[in-house]
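Below: the structure, in structure tokens.
Only one protein chain is missing from this complex, and each of the others stays in its spot.
By written order: A and B. Residues from 1 in each chain.
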Amino acid sequence: MKVYTKEIKVRTHERFELIDITDPVEEAVRESGVRNGIALVFATHATAAVIANEHEQGLIEDIKNKVAEFTEPGSSKWRHNMIDDNAHAHIGSALFGQERIFPVVNGRLVRGVWQNIFLLEMDGPRHERRVIVTVLGE
Amino acid sequence: MKVYTKEIKVRTHERFELIDITDPVEEAVRESGVRNGIALVFATHATAAVIANEHEQGLIEDIKNKVAEFTEPGSSKWRHNMIDDNAHAHIGSALFGQERIFPVVNGRLVRGVWQNIFLLEMDGPRHERRVIVTVLGE
Partner (left out) sequence: MKVYTKEIKVRTHERFELIDITDPVEEAVRESGVRNGIALVFATHATAAVIANEHEQGLIEDIKNKVAEFTEPGSSKWRHNMIDDNAHAHIGSALFGQERIFPVVNGRLVRGVWQNIFLLEMDGPRHERRVIVTVLGE
């Protein structure tokens, strides 16, 4: 059995942003030497999420717009905004999830043609966001 | 340590549809020979999701209606609809997630009485949807 952990560091530039991390995640799977198992992609944050979808610029805008519409940044109804003006980002992170998991088969991360992996920033810009990739298998 | 991977193929018939895949997932767990570990249920698609809930016909309609209300099929505000008329399905797939994971204890997938496993189709009908089950443990 093998367990391989790698940390990916990402800088973000906008309040809402989707950063494609497919390449470093797949690199971690290759480095792990795992032939069959799983790969966990986990952001150590409470105001960001990890999602998988198509890397198409229009869709990236659509997802950011939907997330903003749903989470309502700056709304006076959020009590947490009295402490820190980012309740919307906490809510999105909590409900959409900070991790996604993929099968690993024959040494490769399994994903569909349109499943790129993204860090979903909801409270940027941030100097450094951390994503942990844990590859586990044989 | 054992890792067992199985592919489930599903045909869908409606734009929004919930297809119960509990039986083939549990079959994969039995075939794996894994006594204790986890089972990952992963759809290789960017316009579908995997969820777990009660198999009750009224609730199935409710979930489909909520997903449609949230994702707004055909809306002119989605830029991706200029390329392909399915932005709503991408958004739902990205935010609800393409996978669910279950414990395996004493050779059986652990789930509550009301936790059936479903493929959530949001861009059907499709000739073939693929779900990968990875069972990992000892």
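Criterion: a residue touches a chain if its C-beta (ideal position, glycine included) is under 8 Å from a C-beta of that chain, and two chains touch if they have at least 3 such contacts.
All values reported here derive from a predicted model rather than from experimental measurement.
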| item | value |
| --- | --- |
| Interface with the unshown chain - residue positions in chain B | 1, 36-38, 51-54, 56-59, 61-63, 65-67, 70, 96-97, 100-105, 110-112, 114-115, 136-138 |
| Residue ranges of chain A at the interface with the undisplayed chain | 1, 3, 5, 38, 40, 42-47, 70-71, 77-80, 82-83, 87, 90-91, 93-95, 97-99, 101, 130, 132, 134, 136 |
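As a convention for this text, only the chains that are shown with their structure count from here on.
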| item | value |
| --- | --- |
| Distance between the centres, which are taken as Cα means, of chain B and chain A, whole angstrom | 19 |
